[in-house]
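For this view, one protein chain was removed and the others were kept in their places.
Letters A, B and C name the chains as they come in the text, with residue numbers starting at 1 for each one.
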Amino acid sequence: MLQQFPEAEWDEAAGAIIAPLGQALAVAEWLLGQGVDYCSNVTGVDYLEREVKEKVTGEDGKMETVTRTIPSRMDVVYHLYSMQKQTGPLVLKQRTNREQPQVQSLTPVWRSCELQEREVYDLFGVDFTGHPDQRRILMWDEFEGHPMRKDYTEPFDYEWEPTPHNEILDKHHRGKVIV
Amino acid sequence: MSLLGGGILKGMAVTLRNFVGSYFDRDRLTTNDYAWRAGDSLPQHAGEYPKEEGEQLRDTTTVNNYSRNFPMLLHDEGEPMDSIRCVACQICERECPPQCIYIEKSEDKKERGGNKAQFYPAKFDIDVSVCMSCQICVEVCPFDAIVMNSQFELSTPDRFGGLLLRRDDLLKSNGYYHKIHPEEAAARDQRMAEEKAAKEAKKKAAAEAAKKKAEENAKAEAEAGNEKQEDPQ
Amino acid sequence: MSLVLDILIATVPLLVIFPTLFAFTTWLERKALARIQNRVGPDKVGVPLTRYGGRFSLFGLGQPMADGIKMLFKENIVPRDADRLFHLLAPILALIPAMLVLCFLPLEFPWTDSLKPVQAFLLDGAVIFFFAITGLNTLAVFMAGWASRNKYSLLGGMRAIAQMVSYEIPLVLSAVVVVMMVGDLNAKEIADFQTGGKWIVGNWFLFTPWGLAAFVIFFIASLAETNRSPFDLPEAESELVAGYFTEYSGFKFALFFLGEYIAMFAISGLAVTLFLGGGAGPGLDAAPWLSVVWFIAKIFVLIGVMIWLRGTLPRLRVDQLMGFAWKFLLPLSILNILVAGFAWHATQQDSKTITVVTWVISLAVLYMTAKGLNQLNRAKVRPRNYRYAE
Partner (left out) sequence: MSNATATAPNYELIQRDGLDTGLLEISMGPHHPSTHGVFRMDVKLDGETVVDLQPVFGYLHRNHEKLAENMSYLSSMPFTDRLDYFNSMTNNWAYALAAEQLIEIEIPERAEYLRVIMSELTRLVNHVSLVGFFVNDLGALGTPLLYAFREREKILDLFEQASGARMMCNYFRFGGLRNDVPEGWLDRAREVVDRFPKFLDEYEKLLCENEIILSRTQGVGNLSKELAISAGITGPMLRASGESYDIRKVDRYGIYDRFQFRVPYSEGDVGDCYDRFMVRMLEMRESIGILKQALDGIEDGPVLGNAPKVFKPKPAEAYGRIEAPKGELGFYLIADGTPKPYRFRVRPPSFINLTVLRDMCLGQKVADAVIILGSIDIVLGEVDR
């Protein structure tokens, strides 16, 4: 696999192949030829920019805490199986930026991506080039924003009416309760 | 070659058998009064839903001793607030999936049932219009203070306030709990007793260990003292 | 004065008995379906409409009354864009022909001044008239479907037209067999022809091969004519919500409902007249009024079968429905006419052997034809085999 596509990366932590941008379709077609005929799950993952503190052993052997910034990104994850060989899963990822995410649609290779990629488009705002029917699926057409993004904020609820439960929710929303 | 229309006739025979059977075989009837349906093996004190106007439910609290509905707060025998088990630790509030619990901790501490003084909930509200009866609060409670009730007759003309159960509505005695969920309550009491015993044993062991240690210390000290005493000599 | 009185004496019983029976039938249907489905059915509402302690609930016999009162007081909703006039006319038009044809049934009420049994309307061409007037029902159904301005209603109305027009043909053709045998179109003559056989039932057309075939065809077609399951496509609940009466509520809906059930009575009454010997039954010599009772009892047997079928069968698809009428029932009923004609000639001599042989041959011919037609129409349909993976 990695020989066929030298640009593909192997993400050890997640156990996933990260397909090079713009080559995902070729990778998928190659995989289909290898007997990976069943795409089980398609989803997006939204990574905000964040800072991690890591303990690094420096050159001089001293432990020091380094603050590293991980840039934001958007992943589209495919879980692939082979029905012929009864093997799997193979995790394929397409990695793109958060601001204008655009990846290749794998619907031409696996039909099962059709609705799921529509869902990723709807909830994450990832643009799938080559998708035959890219529309919103779960939210209505006039909806603005992409609710599964981590920085999504709810709009004002115009159907809101005061109930005793507001007191409870307020307390939860003050961030006191959820750890 | 099968009979023309034989499949239809076969099906009609099945429905005819069910038609007749439903008059003789009680097991066939799906719908009947609730308590009946559960069968003879099940309910130990099942209430029966009223058939006629004006008839009261015999027992609105129990349908079936396994079912759960909404949470309630337990207290041991005696005045509810003097023996309430809840110490307002707010774990259940934190873990409640639909976020329907609201707790305010008391200012003061109160001694209950011979245990050491603890906080108690000044306010404990459960919005049963939001509660989804998942029983997570029961599981996470470290004090066995909250358990599931099975009272289902909760209709009220007030859709907001009427469905917000306050602390005093939620307080139920352990005896009541034993009545509605006998097996579960017995198991819980046994476990609590065991834990208490274990705790006490541990305490005792700890006390003994402390005592022993103290003795040893004393001994050591004494020896040290002796040594010290001896030293000058 | 006497004429008016006669008319009233002849028609009022029809107008009283059948709507009452309708109420009873709704109860019966609900109860029977409930029992078929292992439920209890209505058992709370008693007589008179109260629930005093449940001791007078009488198996829920008050339920139809309660339903009726509820229907009367429900709001009458007419869609904004509907054709108000035809929306109103349709249920009335559905009821009128159904009530009208009841007059042709040979129901002989024994109360007149001379104590002579009388039928409401003794017409020589009763059978033809019967079919002519029941055909009007189609118009009412389509009127309802069109006037409601609802797509489901429209589809239901279209289905109804196709279905009713198609099934009228086998219905009429199977009745022709009986008319051929009797040589008369008068309902009373047909009924009288069948009385007095061996064990009362000996002359009934049901117990001849061609009569049996004609009865089965007639019964199936009458199910389709009255929109009963498994031919309830115009009101197919799972596809068209409620078909042509989707937009009807309250009393208009009740009228449709009433019309449908009265049509059921009428067509079952015709089946009883044609094949089941009309009012023939034991004890008629002693008490002639029993004939009405027997007649209605036979109607209820047929309606019971209809309910039973409704509790058992799923619905056909629209193309299969039409195919069934044109490719199965129509050829079979035409063949049946031929068989009946040959049989009539063959059995003219009073020879037992020839009669038996004719019967066996015609039975075999009819059955094999039915089988062959079935094979032809549904060649690929059969149970399948399945494999297992370890």
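In this section, a contact is a pair of C-beta atoms (placed from the backbone, for glycine too) under 8 Å apart; a residue touches a chain by one contact, two chains touch by 3 or more.
What you see is a predicted model, and the numbers here were worked out from it, not measured in a lab.
Enquirer: Can you pull out the displayed chains that the omitted chain is in contact with?
Expert: Every shown chain touched by the left-out chain: A, B, C.
Enquirer: Among C:S2, C:S238 or C:T353, single out the residue that touches the unshown chain.
Expert: C:S238
Enquirer: Considering the whole complex, which of B:S67, B:S129, B:Q151 or B:S173 touches the chain not shown?
Expert: In the complete complex, the chain left out is touched by residue B:S67.
Enquirer: Touching the missing chain, which residues of chain C?
Expert: 33, 36-39, 151-152, 154-155, 159, 229-230, 232-233, 236-239, 241, 310-320, 378, 380-390
Enquirer: Name, in rising order, the residues on chain B that touch the hidden chain in the full complex.
Expert: 2, 5-8, 10-11, 13-15, 18, 28, 30, 37-39, 41-42, 64, 66-68, 95-97, 132-136, 139-140, 148, 183
Enquirer: Which chain A residues touch the hidden chain?
Expert: Output for chain A: 13-16, 37-41, 43, 45-46, 77, 79, 83, 86, 89, 91, 108-116, 123, 132-133, 136-140, 147-148, 178-179.
What we mean here is this: only the chains that are shown with their structure count from here on.
Enquirer: Using mean CA coordinates as chain centres, what's the gap between chain A and chain C in Å?
Expert: Result: the chain centres lie 63 Å from each other.
Enquirer: Once you find the CA centre of chain A and the CA centre of chain B, what distance in Å lies between them?
Expert: 41
Enquirer: Per the centroid of Cα atoms for each chain, what is the distance between chain B and chain C, given in Å?
Expert: 60
Enquirer: For chain C, give me the residues that contact two or more of the other chains.
Expert: none
Enquirer: Using the touch definition from the top, list the residues of chain B that touch chain A in their complex.
Expert: 90, 93-94, 99-102, 125, 127, 129-130, 160-161, 164
Enquirer: Mind pulling up the chain C residues that touch chain B in the complex?
Expert: Those residues of chain C that touch chain B are 32, 35-40, 44, 51, 53-54, 308-309, 311-313, 367, 370-371, 374.
Enquirer: Would you tell me which residues of chain A are touching chain B in their complex?
Expert: 163-165, 167-169, 171-172, 177-179
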